[in-house]
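Some notes on the structure that comes next.
Shown here: the complex without one of its protein chains, the others still in place.
Read from first to last, the chains carry the letters A and B; within each, the first residue is number 1.
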Amino acid sequence: MTRLAVPKTYKLYIGGKFPRSESGRTYEISTAKGEFVANVAKASRKDARDAIVAARGAVKGWAGATAYNRGQVLYRIAELLEGRRAQFVDEITRLEGVSAAAASAQVDEAIDRWVWYAGWTDKHAQVAGNANPVAGPYFNISVPEPTGVVAVIAPQDSSLLGFVSAVAPPLVTGNTVVVVASEQLPLSAISLAEVLATSDVPGGVVNILTGSPAEIAPWLASHADVNALDLVGAGSLEWIDLQVAAADTLKRVLPPEEGPDAAAPSLDRISAFTETKTVWHTKSMV
Amino acid sequence: MSFLEYAPAPESRSILKLRDAYGLFIDGEFVEGTGEGFATISPADESHIATISAASEADVDRAVAAARRAYERTWSKMSGRDRGKYLFRIARLVQERARELAVAESLDNGKPIKESRDVDVPLVAAWFFYYAGWADKLDYAGLGASPRALGVAGQVIPWNFPLLMLAWKIAPALAAGNTVVLKPAETTPLSALIFAEILQQADLPPGVVNIVTGAGATGAALVSHPDVDKVAFTGSTGVGRAIAKEVAGTGKKLTLELGGKAANIVFDDAPIDQAIEGIVNGIFFNQGHVCCAGSRLLVQENVHDEVVDRLKERLSTLRMGDPLDKNTDIGAINSRAQLDRIRALSKIGEEEGADRWSPDCVIPENGFWFAPTIFTNVQASHRIAREEIFGPVLSVLTFRTPAEAIAKANNTPYGLSAGIWTDKGSRILAVADRLRAGVIWANTFNRFDPASPFGGYKESGYGREGGRHGLAAYLAPGSTSPRARQTALAAGATASASAPAGRTPRPLKKGVKK
Partner (left out) sequence: MMSRTDLQTLPERAVELLGGEPDDTTLRRYLHGLPGVDAVGLEQRAAGLGTRSIKTTSKAWALDKIIQLIDLTTLEGSDTPGKVRSLVAKALTPDASDPTCPRVAAVCVYGDMVPHAVAALGAAHGDPDNGLVSVAAVATAFPSGRASLEIKLADTADAVADGADEIDMVIDRGAFLAGRYGLVFDQIARVKQACRRADGTYASLKVILETGELTTYDNIKRASWLAILAGGDFIKTSTGKVQPAATLPTTLLMLEVVRDWHRATGEKIGVKPAGGIRTSKDAIKYLVTVAETVGEEWLQPHLFRYGASSLLNDVLLQRQKLRTGAYSGADYVTID
């Protein structure tokens, strides 16, 4: 007689807590073979609104932390991910229908990519900022600052690696994130939420919505309190309409990317979510 | 009962797991040195801590060979990502064993536990953490795409911040892909040896880091070893000079972090109470055993008396005593030799006509102790205004105008650091512009961060440690860059594209060394 399992409940992750959708809706997730896995929360526009409120509330603390502190927090997340490898491998094999080896490789790469980003927090400003030799008695320096709240439509065809590749870059410089996970492969995202909840990352820094990107994305694109919109996983949506909606509030927008290299790691991805501030100060001896 | 005579608050030594005797750390193992072993003692009471191996020339040769093997077979073939992971592991292990390391450091060096616990060891972890993240990002280091490691680095560090100087050397070297042979100072080998145990716990491939304990001869052997590609030295300007001469013509890359006689400039509009703290921190932190110590106070003449009065009052609550007592502010002088030097120079200060003052201090009977000392009425032509004392001795000079302050501050062969105290931003920036010093602190002093480059102008050395700039010391541009081709040509050999990374062919040695 095999042991009866205790199946997990998959909820949203907003403000450091795990609420069900305020709409009460769920949708079914199945394995690649069609077997029932779980009812996943189907986020509504109100959940998205709440997530953005949480994300905005968390900006001050996260952006105000030292870069060293952010790096420590992000690295700790990688440590916890490493500890939970088996869980992630299991979820990927079930949903994506790939071999354990392939799932393992994806998890390995996701963790290593996260570590790569963690190591950028206290270096980005050194590479993207600089002093400017202006012609006058002024000290002049340009520094990158986080733009604020970043809404992300995660890659839809990757459980974990795509998700991590889209979520980590904005966090490096102090942005907070509201991300819509892959509609059909959402479990890794929620398991990652569990990692976040047990790490030192403050509530509201990362907020994870599961459900229909087609339904949620327009609300993120038009929301006036979102500073940037990453449409990396919105390739199969009416993404041009989303860009148009975002233009009303002049959001910084990144376009969709397809294929296995979607959201590949790059310095660009970090810098895309920053604003450059240039400060002048007079210099005088007398 | 006087509350200010705080009851003893000793940090326990029971956290230490010391061996009676330590070997050299070569190729991932502790091995017996073939030189004559020596004792490391606690400078607070001269008690014996452990017996340390001395590395002979043969041992140094062994260590360099181990580093070379590790470089060729393992480290240069490893991805930056993996090198980074080892460094992250080391950072985490340092954090886990932080208390143990701090106690060992205070015991062996004499510095207050408050400092090793709150400053030294946290910075060590931070340094490894910072450089761990660079290992797989070297394309962004500022040397163009795909810069190369240099190969084997020979590193010699001083006794004033033993573990921190070790971190400053090893972290960037490893991140950049080099392997290392490091010689700790003779009087402070302990924390480096415990660090070697940490490397074993991190499972660092054998030979990537080798630690050879010993005295000056060991250091000389290391620096002059023909199979060392890069030399890094922190210590006195005198020895730095000798190393620079030794290395000339060998093609070895060299960075030096040497002495200083920093000016701490206090203007009449300084935030006065914080300036007093800055002065105290500048020269009495770590007993003044700091290359960048603010050992010259340049105070604007119109506030001289007030500043000196407040300074003396502030010194009355400094506590000198057992380094392992959590309330100690001023610890022991690291060695008898250093104590003698401080005493001699202080005597000279008196003879030169400066006015000497110290707060009342109970000097313990055993150990090496020197009360914090202030010399007022110091002139620029006095030796105590020129020579690095490397102890808790402050020389106070005056100035009238910003221009005069700058002239006096720069009037030294040294150029490591300086401090500026004023409420006026435009003055901070203009004065900073004109000070010839590698590190300038405004309204603060003795702040260090792995992201912030540190190093000197002039005879305080060359090269920077910390920050993106700190990587440059351990990298060469990619093999297809014009500079690399030029280097290869100058070396007098054809640089083929298939030459092993880091092995730049070198010309024949000129002249006889040593």
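Criterion: contacts are C-beta pairs under 8 Å (C-beta built on N, C-alpha and C of every residue); 3 or more make two chains touch, one makes a residue touch a chain.
Here the structure is a predicted model, which means the values were calculated and not measured.
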Chains in view touching the one left out: B
Contact partner of the left-out chain, one of B:Thr34, B:Thr74 or B:Asn327: B:Asn327
Residue of B:Val247, B:Ala270 or B:Ile389 in touch with the missing chain, whole complex considered: B:Ala270
Absent chain, residues of subunit B that touch it: 1-4, 6-9, 114, 118, 269-275, 277-278, 317, 326-327, 423, 443-444
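The criterion applied here is as follows: only the chains that are shown with their structure count from here on.
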Intercentroid distance (Cα basis), subunit B paired with subunit A, Å: 40
Subunit A partner contacts - residues on subunit B that touch it in the complex: 81, 84-85, 88, 126, 129-130, 132-137, 140, 402-403, 406, 425-427, 429-431, 433-434, 450-451, 467-468
Touching residues (chain side subunit A, partner subunit B) in the complex: 67-68, 71-72, 75, 112, 115-116, 118-123, 126-127, 137, 139, 267, 281-286
